[in-house]
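Here the complex is missing one protein chain, while the rest keep their positions.
The block that comes next holds chain A.
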């Protein structure tokens, strides 16, 4: 079964990464086909495993004390666009253009 264009578009939005070409989409189809083998395994009554350390390790909370910080300068050094102590981003709250309006390979499908 092929993945619908709507879902492919939805994935590009969620991932903020593009399929680029038909090879990219084929890659996804192959990945799904491969993953489908999981359904051969009987997992009735089996609990999902989050961590191999589930028996040993209790996720602990430490005291809410500040132990480090004050490294604004170091943190800003790797950013390309900044103003004073702010990272600068282009305007937000503008959704990515819809499929019809975007220049994406998916338009042709």
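We take it that a contact is a pair of C-beta atoms (placed from the backbone, for glycine too) under 8 Å apart; a residue touches a chain by one contact, two chains touch by 3 or more; residues count from 1.
In this section, contacts and distances are computed from a predicted model.
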Listed names "Notchless protein homolog 1", "Transmembrane and coiled-coil domain-containing protein 6 isoform X2", "GATA amidotransferase" or "Alkylglycerone-phosphate synthase", with the criterion being the UniProt name of the chain not displayed: "GATA amidotransferase"
Hidden partner interface residues of chain A, rising order: 3, 7, 10-12, 14-20, 23-24, 27-28, 30-32, 34-35, 37-41, 43, 46-53, 56-57, 59-60, 62, 71, 74-75, 77-81, 87, 89-92, 94-96
